[in-house]
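In this view, the complex is presented without one of its protein chains, the others remaining in place.
This part shows chain A:
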C-alpha cells in the first residue's frame, strides 16, 4: 500500500509543471523515514503512456487518426462530435479568482501609476460563457428527418426523395419525383494517384403516372453523384403500363442475372408487399398495389433492373387476347362473378382449334409455365401441446365477448349486465380523462 502511494507521488512529481526543479530531495527523505520494505512487492513500472509524451501529442493521439490508419479503416469512433477542448476560451492569467496580474493581464504602468496586483470581485459571467462554449462543442447533431422524408434506414440516403430532375432549358419535369436506390463509395486504382475514392449513386425518377427512368451517377461528393444520377435518369424515361391506375397488368416473372422476381397483381387497398427497392420504384412509377417475391440475389441494382425489365415487358390485355385468340374475361367476387370482358380478339378461335396441351390458365400463361414454389405452412409447435388444448377450452366461452361488448356499448353506451339496474354502483372502472384527473388532484 505504501509503495503504491509512493508511486503515485512519484508520477505526480513528474507530471508537475516545473519539471526542471524536481522534488527529489523530499522523496528521498520520505523513503528514509519509511519502514523497511516487505520481502515481496508488486513489480511496478514508472513509465506509462501518459507520462511518456507531451500534452499536444496525447491530444493529437486521441482526436485524430493518421492518414494510413484512416485508409485501413481505423479510428471510426474518432470524430469531432466526441471531442471537447476544455482549453478553448481560456486565457492565461484569467481565472476563477478575478486577479489583476500586471504585465500578464494588465499593463504595468497605466498613466503615471504602477498597476498593482489585486483581486477583483468574482465575475459570474465568465463561467457561464465557458459553459456555453463547451456545450456547443461535441453536441453537433444532424437535423432529425420527419417520418415522411425518411428513407429506408435512419438518415441514410437510400429510399429518400430528392426532388425532380433539373429543368433542361425550358423543359421542366413537372410532377416528377426522384428517389435514391443506392448510394455507396467506390474505389478506382490509378497509375499515378493510387486508390481513388468516389461516390456512386443510383436514382429512379418518375411522375407517379407510368413514366419512369433510372440512372447511375458518380462524383467526388454524394451531392454531386446524386445530382448527376437524378438528371441522367430524367433523360432515360420509359413508359410503363399501369392497370386501372393502381397495379400491374398481370402477374409476371422477370429475371436479371441471378435475381428472379415473381410479381403478382393485387386488388385495390392491398398495398406494396415487396422488397424495399421494388416498393420505392413502385411509388415513383405510380403502382399502388402489388406483391413481389425476390428469389436469388437481392442486390439492389439487380432487383431494380429485373423489375424494370418485367414492367416494360408487360402485355396489355388486348395483346394477350389477340395472341391467344380468345376473350379475356374477369370474374370478380364483389360484383357477383359477373363476366366482365377485358379484351376480345379480332377473331375468336373455336374450341376445336385449341390444342390439348395449350396453357389456358391465365396465371400460368403470364408466368410462362413457371410455378411459384409455395412452401407448406406447418402449424406452430404449441398446437400439439396439451396446454394449448386447455387454453382453447378456456377461451371458448370468451369467443363472442368482443362482439357482445360492442353491441352493449352501441345500445347502452356502456358495458353492463342484468344486474346493473339493481346495483348501479357496480360498473366497470373507467379511467378518468387526463384533464379531469389533473383538476381533481389539484383540488
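To be clear about the criterion, a contact is a pair of C-beta atoms (placed from the backbone, for glycine too) under 8 Å apart; a residue touches a chain by one contact, two chains touch by 3 or more; residues count from 1.
In this section, contacts and distances are computed from a predicted model.
Between the names "non-specific serine/threonine protein kinase", "Dynactin subunit 5", "Ras-related protein Rab-30" or "28S ribosomal protein S22, mitochondrial", the one given in UniProt for the chain missing from this structure view is "28S ribosomal protein S22, mitochondrial".
Which of A:184, A:327 or A:416 touches the hidden chain is settled by the complete complex: it is A:327.
Checked against the full complex, the one of A:179, A:266, A:279 or A:302 touching the unshown chain is A:266. Seen across the whole complex, the unshown chain contacts chain A at 250, 265-270, 324, 326-339, 341-342, 348-351, 354, 360, 362-363, 365, 410-411, 439, 442-443.
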